[in-house]
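Every protein chain of the complex appears in place save one, which is left out.
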Amino acid sequence: MSYVPSTPEQRRAMLDAVGAETYADLYRDVPKEMLLDRQLDLPEGMSELEAVRTMTALAEKNKVFQTVLRGAGSYDHFIPAIVKSVPAKEEFLTAYTPYQAEMSQGVLQSIFEYQTMICELTGMDVSNASVYDGATAAAEAAAMCRDRKRRVTLISAAAHPDTINTVRTYCFGTGDELKIVPAKDGKTDLDALKEMLDGTVASFYVQQPNFYGQFEDADLLGELVHAAGAMYVMGCNPISLGLVKTPRECGADIAVGEGQPLGLPMGFGGPYLGFMATTAKHMRKLPGRIVGETVDSKGKRAYVLSLQAREQHIRREKASSNICSNEALCALTAAVYLAAMGPNGLREVARQSMAKAHYLAEALTAIDGIELVYPGPFFHEFVTTLPKAQEVLAALEENGILGGLPIAEGVLWCATEKADKASLDRTAAIVKEVLAK
Amino acid sequence: MNIPAELKYTKSHEWVRMEDGVAVIGITDYAQDALGDVVFVNLPQQGDDAAAGEAFGDVESVKAVSDLVSPVSGTVCAVNEELVDAPELLNSDPYGAWIIKVENVADTEELLDAEAYAAHCEAE
Partner (left out) sequence: MKLIFEKSVPGRHCSLLPKCDVPDAALPEALVRQTAPALPELSEVDLSRHYTELNQRVHGVNCGFYPLGSCTMKYNPRVDEDMAALPGFAGVHPLAPKDAVQGCLSVLDTAKTYLCEITGMDGMTFQPAAGAHGEFTGVLLIKQYHRKRGDFKRTKIIVPDSAHGTNPATAAMCGFEVVNIPSAPDGCVDLEALKAVLGDDTAGLMLTNPNTVGIFDENILEITRLVHEAGGLCYYDGANLNAVMGVVRPGDMGFDCIHMNLHKTFATPHGGGGPGACAVGCKAFLEEFLPASALMQGEGRLQVRSFMGNFLVVVRALTYLLTLGRDGIPEAAQNAVLNANYLMRRIQGTFEPAFDRVCMHEFVLDLSEYKKETGVSALDVAKALIDYGMHPPTMYFPMIVHEALMLEPTETESKETLDWAADVFREVYARGKTDPDYLHGAPHHAQIGRPDEVRASRNPVVRWTKP
C-alpha cells in the first residue's frame, strides 16, 4: 500500500510519455554502485486495518492513569470537545505555511487572533506565531537579548531542568556563556543574582511559577536586572495568567512559556507550543513568523506573513534564528481553548487548579512524615518530603493514580481542575495507608 | 537614473559626501530601485565604530535584505533617526535621505566618481 492512485496502466502510459522503459531509467543520474540492490529489510506493507491493530496494541501497552498528580512541564488539564474538533478540520490540518495569502486567509486570521490572545495574556505588545516549545522559546529569547557587548545569559536554577539544558545547548551552539543563578528555599537567590549581574550580562530568565511551583519575587528580580542594564525574560505558565500578575506588570521585556496547558494533550511530550511575546521596542528582534494586518488590492482588510526580512529564508546566515516550521496547529488549538474558556473560564481553571493543589498539600502534610519542603506561596505544584516514596508511588499507580515526580529535593506534586475532591481524598488515604504499614 | 556629479560612490551602491571632514553616507538611486519599497532600516548607534568595507547596518524590503557597507573607517557621529519611522524616504529621496555621518575618518575605500559609477551600474 502506498497511497499512489495511478493504476498500472496509467503508470505505464506515463513512463512511455517521458521516454522511460522502467523506473530505473528515471534514476539514471544515480551511480549504479550506490543503488540499493536489495529490498529494504522491513516488514511487508499493511492494510489500514492491520496498521490500526498494530498501533492500537502499542497504545495498549501504555498505562493511562485516571488521576494525574504529576506536572513538571506537562499538565493534565481538561480539554473541551470543541478544542479537539477544530484543529482536526482537514483544511487547517493539511495546509502548508500561509505563504500565499490569497488562499490562506483562514490560517492567517487564526494566527493573528492567537497573537492577540497571547498579547492579552502576557500584557505584551507583540507575539510571534509560535516556536517549538517553552524550552526553545526561552533559548530564542536569550538569543534576542545578546548584542556585541553583552553576551552572557543568566538563568535561574529554579527553572525547569529541560529549559536550563536547552538554553545551555543553544549557548553551546553560538559559543556564548550561560551562568546558573542558584536557588535558595526553592526560589531564585536574589543576593546571588545581584552578585552575578554586570555589564556583560545580556539577559536573565526566571520561570513563574517556577519548577517547584513556587512564586518568584518577579517584580524585585526585574528591578535588579534592569538596574544592571540587562533584559528581563519571564517564562510563564499560561493558565496561571488567568489569575496572576502578567509579565508586563512585573517589568519583563520578553514573555515566553510552554503553551501545552492550553488544550494540548500530554502526548508523551509533544507536539507542544512555545509562545513568545515582547514589547513594541523589540518587535523586529522577535524570531519566527509574525502575521500582520494590511489591505488587499481592493482596500479590504487582509492578513499576511509580515516582517519576513528577519527570517532565515531571506537573511540566511545572518538570521537571528533558523526557525522555519513552527507549531501553527498547536497555536490554533490554544486559541480555540482560550476562546472557549474566555476570561472568566480561564480564571476559573487557574483558581480551581490552585485550590486543588492546596487541598492536596494539606491532606498530604496532615500525614505523619510528610512536610512541605519550601515555605513560599505556590500555584498548582509543590514539593513534599515523602518517606518510602517508591512504595507509595507504586501503590498509587496500582490504583490508577500517577503520583508526584520524585526529584532530588523530594516529590513534586501537581493538581489541576481535573482532579475532584474524591480522588484527592483517596490519594491521601492510600499514602497514609502505605506509610502506616 | 540619477547620479549626481558632486558625490563619490562605492561599488556596493552607497554614496558619500565629505562635509568638513565628516563623511555623509546614503544609498544611491540605483540601489533603492533595485531593492524596491524599503520597509525598514537597521541603523547603528551614535558612537559605534564604522570600518571601511564592512556593514554598518542593513535595509529591508519586503522580500530582501541588503547590507549597508561603509565606504570609510571612523566613528559614527550622527544617525538619521527619521528613517526609523519613514524608511520610504530612501525610495523617494535617496540623495536627500542620508543614513549616517562618520567623523575621524581614517581609512577610505576605493571610491568611484559619477562617471565611473554610471559605468559600473551599466555593467551590473
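We just call them A and B in the order they show up, numbering each chain from 1.
As a working rule, contacts are C-beta pairs under 8 Å (C-beta built on N, C-alpha and C of every residue); 3 or more make two chains touch, one makes a residue touch a chain.
Predicted model, so just to flag it, every value in this text is computed and none were measured.
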Field: Shown chains that the omitted chain touches within the full complex
entry: A, B
Contact with the hidden chain (one of B:Y9, B:F40 or B:W98): B:F40
Query: Which listed residue, A:Q105, A:T365 or A:N399, touches the chain dropped from view?
result: A:Q105
- line: Note that chain B touches the absent chain at residues 37, 39-40, 60, 62-63, 87-88
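We adopt the following convention: only the chains that are shown with their structure count from here on.
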- prompt: Which integer distance in Å separates the CA centroid of chain A from that of chain B?
  reply: 43
- line: Given the complex, residues on chain A that touch chain B span 284, 307-309, 314-315, 318
- line: The answer for chain B against chain A in the complex is residues 39-40, 42, 60-65
